[in-house]
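Supplied in structure tokens, the structure appears directly below.
Only one protein chain is missing from this complex, and each of the others stays in its spot.
Order of writing sets the chain letters: A and B. Residues in each chain are counted from 1.
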Amino acid sequence: MTTETRPKRRWQILVFLAPAVLVYTALMILPLFGTLKLALYENVNEQQVFVGFKNFATLFGDPNWSEAFWRGLKNNTWFFIIHMLVQNPIGVAIAAMLSVPALRFKAFYRTAIFIPTIMSFVIVGFAWKLILSPLWGIAPGLLDAVGLKHLFQPWLGKEEYALTTIALISVWQYVGIPMMLIYAALLSIPDEVLEAGEIDGITGMKAFWKIKLPLILPSIGIISILTFVGNFNAFDLVYTIEGAMAAPNFSTEVMGTLMFRTFFGHQTQPGDPNMGSAIAMMMFLVILAGVTIYLFFIQTRMRRYQF
Amino acid sequence: MKASRLAGVLLATTVLGTAASAQETTLTIESWRNDDLTIWQDKIIPAFEASHPGIKVVFAPTAPAQYNSALNAKLEAGTAGDLITCRPFDGSLQMFQKGYLADLTDMEVLNNFGDVAKSGWSTDDGSATYCIPMASVIHGFIYNKDAFDEMGLSEPKTTDEFYAMLDKIKEDGNYIPMAMGTADEWEAATMGYANIGSKHWKGEEGRKAVIAGKMKLTEDGWVTAYEELSRWGPYLGDGFEAQSYPDSQNLFTLGRAAIYPAGSWEISGFNAQADFKMGAFPPPVLPGGDCYISDHVDIAMGMNPASPNADAARTFLEWVGSPEFAGLYSNALPGFFSLSNADITLEDPLAQTMVDWRKSCNSTIRPFSQILARGTPNLNTEYWVTSANVIRGTMTPEEAAQHMQDALDSWYTPPAQ
Partner (left out) sequence: MQRVKHNPLNLALAHLALIIYTIIALFPVLIIIINSFKTRKAIFRDPLALPNSETFSLIGYETVLKQGDYFGYFQNSFIVTVGSLFFILLFGAMAAFALSEYRFKGNTLMGLYLALGIMIPIRLGTVAILQFMVATGLVNTLTALILVYTASGLPIAIFILSEFMRQVSADLKDAGRIDGLSEYRIFFQLVLPLVRPALATVAVFNMIPIWNDLWFPLILANSEETKTLTLGSQVFIGQFVTDWNAVLSGLSMAILPVMILYIIFSKQLIRGITSGAVK
């Protein structure tokens, strides 16, 4: 870049950044900061009194709170593991199949498989509750048809299966996102690269592992971090399927349901914005840690593969 | 489209100009009863507006799960409606203490209500009342009369008869004995534990003893109630663990289950959906014991102190406290029993059956809604989970009772005697 144009460009930076920064600061950062600040306060006779880290001491010191929090964190982790092991590989596999040039009806498959992603949690939750319902008989009926009726369980009502079932429903809903992103990445691989590979005799599956996969790693990285952030913020699906109490017996509790129940209250239990904010703060720190690891260790390393 | 809107505005101004000389006020009601929307729109509000020209009322319900959180946010920012539907006891008490419900102690219509009715929406010492009581709900069992006739069954009086009868229905195999699931957990607590439990802890006697610190939740009565509940699992439908509340309702109204552990609020819905005859019996008594029912003050209406239409809101609340409203509401929504002292005739036979239990049984409210729901953990939500666990068999009655007592001990000190 030449030196004489530089002073001009300074203004552009401001113009380019200003609208986003203004809207974002006024409606997101300030309100959120105001809420997170509450984590350091306590309500004494309807007055907010500064108490330092007392709420965090309660959160980690009082077993009533700490057990709920660790259970939530553990469940978020399991939720994330399932998405990484099931959602993303399926998404990549579908994208890889779709990117085969000779394949027909691509548009149809792509559109159909993405449809669950555009539906609201309310619809997804309702539909799957119906299908898995022991009364309606869709799932038991289908299992019966293939002679596996004995495998049927009221999955959403059993402590040992409920969380995994919800995670798989979430996978079903969101497979479309890795599929689309990877598909776009695969299409943008220049033909010359693949042709060069073919000359060296690298084709088919081998070409996928040796040439394409390294080239789509940055996209896989973005997907992983988006999955991480989404999963550790998970709330809506658990809430619509199992309620704010994360039934059965809190076995589907994630940090989001604990935070929501604490912050806004539930039925006759009044909300406690101070403890709720303390939990939100911890969620924020967990996610921040994950994003930091991604940005500083994984992303910088992956840059090398760019073309 | 535009033209018709303009015409509407013109029409409205002419009507206003001629009919109402005073300015028109619009009141908004916040409520969680979205199921009652059409009844408010078609029956209750027109009755009020007919006798009170100049006041318009809009019923604006929120789904029950979001009601409290959304309402709190709106109250804090000052955008909540003029009238607020009050949940009973500690929930509303805290709203009153925060200044989100106006003090209504001076309203004369409160004289139309007894002390029990007012206790749901008064401070502990009874010095201030902040909502006008609307209705209570009663627990019991609603059954499919046709199915009972078919199997030659009659209403059970004692627990022994009750469980013998459930065994018989199960053996018969044509009906699921009881329609209830544990997926939503609250039914296990209210339609289960509170429903059949009060006879074990002797209603108000046991409830007040726990509040006074004279009884522990690990003592007989509280534990035996869990023991009775632990017998329910085998009589519920296959996969009851994943059966939700609407599932249970449909199971019963489609005629696939014989008995529905109920709250009286189900009556209007069941009347509309079931095509068989129904009857109801109170929780069967223990051998040699007395009859107890859970007769829970459930719903009331208060005023947002920030309302710019305070006068109109008070006028509406006066009307809510009147005998006219009591009769209208109880019959429009059979199963919501007015708390008014006024003499009301119920047109619905099933509702009449249930309200008649008050004559032969001791009434009590749900065990943990007063005072015991004030701390964290909140016993009124803890017993959702323990009751559901006991039915699922993942917790023994003793463990459930111990869990409840531990939760209580962690924050509650009974008043010094």
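Just so we're on the same page, a contact is a pair of C-beta atoms (placed from the backbone, for glycine too) under 8 Å apart; a residue touches a chain by one contact, two chains touch by 3 or more.
What you are looking at is a predicted structure, and each value in this text was computed from that prediction instead of being measured.
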Contact partner of the left-out chain, one of A:G72, A:G256 or A:P270: A:G256
Chain not shown: contacting residue from A:V100, A:L151 or A:I293: A:V100
Chain not shown, touching residues in chain A: 1, 5, 8-10, 12-13, 15-17, 19-21, 23-24, 26-32, 34-36, 90, 93-94, 97-98, 100-103, 105, 107-124, 126-128, 130-131, 135-138, 141, 172, 175, 177, 180-181, 183-184, 187-188, 191, 194-195, 198, 203-204, 218, 222, 226, 229, 233, 235, 256, 259-260, 263, 276-277, 280, 283-284, 287-288, 291, 306
Touching residues (missing chain, whole complex) on chain B: 32-35, 37, 60-66, 70, 73-74, 76-79, 245-246, 249-250, 253-254, 265, 269, 273
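The criterion applied here is as follows: only the chains that are shown with their structure count from here on.
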Whole-Å gap between the CA centroids of chain A and chain B: 38
Chain A residues within the chain B interface of the complex: 46, 64, 129, 132-135, 152-159, 242-245, 247-250, 260, 264-272
Chain A contact footprint on chain B (complex, rising order): 65, 68-69, 72-73, 87, 89-91, 94-95, 97-99, 181-186, 237-244, 247, 250-251, 369, 373, 376-378, 380-381, 384-385, 388-389, 392, 394, 407, 410
